[in-house]
Every structure is written in structure tokens, then in C-alpha cells.
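With one protein chain held back, the other chains of the complex are shown just where they sit.
To keep things simple, chains are lettered A and B as they appear, and every chain counts its residues starting from 1.
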Amino acid sequence: MCIAVPGEIIDLFPPQARVKLMGVETTINIQLIESPKIGEYVLVHGGCAIEKINRAYFDDLFNIFISIIDEDEKKDG
Amino acid sequence: MDKGLARYLINEINLMATEEIKIMEVCGTHTQMISKLGLRSLLAPKIKLLSGPGCPVCVTDERYIDRAIEIIKKYDVTIATFGDMIRVGGMEGSLLEAKGKGRDVRIIYSPLDLIKMAEENRDRNIVFLGIGFETTAPVIALTIKTAAERGIENLFCLTAIKLMPPILDYILKQPSHNVGGLICPGHVATIKGSDYFRFIGVDYCIPAAVCGFEASDILIGIHYLVKQIRQNKKAAFKNLYRRYVRSQGNPIANQLIEDVFKVSCGVWRGIGRVESSTLDLNEKYARFDAKQVFAVEEKSIKSTSCECKDILLGNRTPKECKLFAQLCNPVKPYGPCMISSEGACAIAYRYREEI
Partner (left out) sequence: MEQIVTLRHGDGGKYTNLLIRDIFYKHFDNKLLVNSQDASVFEVKQGKLAFTTDSFVVKPLFFPGGDIGKLAVCGTINDLATAGAKPLYLSCGVIIEEGFELSLLEKIAESMGETCRKTGVSIITGDTKVVEKGSIDGLYINTSGIGVVQGEYCPKPVCEGDRIIITGGIAEHGTAIASERYQIEVQGDLQSDCMSLNKLVERIEKYMDRIKLMKDPTRGGLATALNEIAELSRLGIHLLEECIPIKKEVESVNQLLGLEPIYLACEGRMILVVDEKKCETVLEEIRQCDGCEDAAIIGSFVNNGIRPMVFMETYIGGRRIIGSLEGEMLPRIC
């Protein structure tokens, strides 16, 4: 369900924007997100940006993974 | 995801699982990714990954398709639909068959393409089959709102947008359910917020996690759930997709949904009526509602020996259905689970895996 892929905004012409995703460019609608800027990463679903990436949590998974390893090491050590 | 990291997590998950654990996801894209990664083979036999009703094509009632076909026959409209919907059979055949008989059925990728289609084909009435879950709802809402603003009079929508919480309630209220943990659909949560799924822990004491769709997202999600189950933290809940999911979701998208739709009782194929589980166009946008504009006779439903209801609910595997691979296969799909390429039976047939 709900295929969505991340892309980088490379040009803005409201209500649309040009995004680059994995080496291809395509035009999408940006009316579902607040103040999009060039250089921001958005999630694209059905020709629409549905959310901006939250850079603060970009490394979230990696940190969770590290905490898993740390806990593991504490168990062994 | 780095192979080494993946192998590490898989190993950890397998070490933690001392007895059988069933984890359900309710999103066709999660189902596809899990199959694509060959995850079941790496987590078997202790961890069983179940595929719930997360495929909007799978759960579209037969009468919806019949209505679409009746509309096209009676009113000679153009039907615009997402790809795999055209193979779904109603009781009177599928849209693909109707197309073969010369009816105007077109496949679109984005609902917003309809605006251009309507403007370029002013002599045709275009009926869009608006199916999907909460993720697609705002895109459909935006399309209808845009059509209204531009005074487009030849675009209509036959909605069948389904909502996740009511069907999850339905599943988790079944006494026979054996779901140990739930992977919540990350893109529904992107729109509705992670809080949308907190009720799972609160009402049903089952750990749940909002997960994305990369290998790392899914593995860390499964690791989290298995750990909570092991530690008996039954009401645990975590948002593991914070790079896109806020606790309250996307306010613009939610406002649009509220502007354009109203919540109604829904009919889920193979399951039946589920209260407050669907979105219909509200009074303000009634003129776009194909159900009202193109009235047709509603047919009564035939019974079928398709086991999709139990398969969707995770109570049976595709192989346990008498029709699987015998009468029902991807070329001639009987039930919804075989129709969509993301349906549990289609994936089981294609990948011949144990589900």
C-alpha cells in the first residue's frame, strides 16, 4: 500500500515543483506541504509531495541501531 | 542497507525469539518489501510474518466494481483508474473485460492527471475510481478541490477510500486472532500521525511500531516488536519513521480530508460491513459524487467459497484455501488476495513462499 519515494526539490513553480529521485527528474504537486524550499527532501506519493523529511531524525534509525548494539555489548560485557 | 547490519539484526531477532511470534503488517508495500528481501526465509521458523488487509484493491467490494461497469454501460463515461484495479472482478466481470469490449477505461498514475484529462476531453464524463487508504485520501481530496476551483463539470469520483483503525479494531477484536505485534503503515502515519495508531497498545495490549519501507526500517521494526514481546511490554508503541512521521501528521493534508470527505460505513470485500471505515464525498462536493450523479441499480451479493477473509485476517495461509493455484491464480483471479500484485495470495503464488 502507499508507495512513496523520497526526492530532492530542484526547482519550484507553485503549485508544482521539479524533483530529482534516484537519478530521474519528475514534476510533482507541492500543495500538501508547508513552504517547500529548493534542496529540501520530500516524500512523493501519487504525483504529490506528502511530507518533508525531518532532518533531525535523518539518522534516527542509525542511532537506534547503535543503541541495540550497545545494549548487546553490555549484556556480554 | 548494509548487508552486515542486516545480518546482525536478523541474528539478534532470531536469538530473541524463543517461541513462535506472529507479526502482522497491514500494508501492501510492507508485504512486497518483505517478500523482495526474502525475509521470511531468514526469520523462519520462529517469526511468522502475516499479511493483513492493507491492499485497497484487495478489499474493494464486488458491488463497487459492478457499479463502475454499470455506469460505463448505462452512461458511456470514461473510467479512470489505478493500474491493478482493472483486473478486479465484480460479479459481472472486470474493467479489463469491459475495456476489451470497447469501453473507455484508462489507467492513471496520479489522481491529479485527471484535471488535465477532464479539460482535454470536455465532451466526455470522466469517472475516477477513487480507491486507497489514508495516504491517498488527501491527493484525491486535492484533485476534487482543484476541479471545483476550476469549474470543471465533467469529472466525477466513485470513492472507496478505506480507513485503517476500524479494520484493525475488527481484527484485534476477533477472539481467534493470534497477532503478537503490529507493524503500522508508515505512509498512512505520515498523513494521520503516529498517534493515530496508539490505540493498539492502549486498547489491545499488543506492541506496535510505525515503520518505513527500507530493509533497515522493517528489520529495526521487527527487532523492536520482538524485544517488547520478550520483555512482556505488551502496550509498547514506538514511532520508528520519525524522518517523515509527526505525532499529529500532516495538518494541510488532514484539513483537506476534512474539507472534502465525510466518514461513512464501509463494506470490505470478504469481510462485510465495518462501521466508520470509509470516506465519502461530503455535501459540499456532492456534485462530484458519481454514486449520486450516475444512479444505477444495486445488485445483491453472491456467496463465494473464497477464503480471502481469513487470509486477510491472518487466520489462514493462501495454501489453505481450496481455490489457491487450482481455480484461483494471477491470470484468472478469483478473490481479492490474488488480484493485486501485492495481495497475499498473488505474492504466495509468485514467490511460492509460506505465509
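Just so we're on the same page, a contact is a pair of C-beta atoms (placed from the backbone, for glycine too) under 8 Å apart; a residue touches a chain by one contact, two chains touch by 3 or more.
Note that the structure is predicted; figures quoted are calculated from it, not measured.
Set against the missing chain, the residues B:Pro56, B:Gly180, B:Gly249 or B:Gly270 yield one that touches it, B:Pro56.
Although one chain is not drawn, the whole complex shows that of B:Ile86, B:Val245 or B:Val260 it is B:Ile86 that touches it. Only one of B:Thr136, B:Gln228 or B:Thr278 touches the absent chain when the whole complex is considered: B:Thr136. Hidden from this view is one chain, which touches chain B at 1, 3, 6-7, 10, 28-29, 35-42, 55-57, 82-84, 86-87, 107-109, 113, 131-133, 135-136, 215, 329-331, 340-342, 349-353. Listed for chain A, the residues touching the missing chain in the whole complex are 1-3, 5, 21-27, 44-46.
FYI, only the chains that are shown with their structure count from here on.
Chain A and chain B have CA centres that are 22 Å apart. Residue ranges on chain A touching chain B, taken from their complex, read 1-4, 29, 31-34, 43, 45-48, 50-51, 53-54, 57-58, 60-61, 64-65, 68-69, 72. Listing the residues of chain B that touch chain A in their complex gives 5, 8-9, 12, 26-30, 54-56, 109-113, 132-133, 135-136, 138-139, 142, 185, 187-188, 190-191, 216-217, 220, 223-224, 240, 242-246, 250, 252-253, 256, 342.
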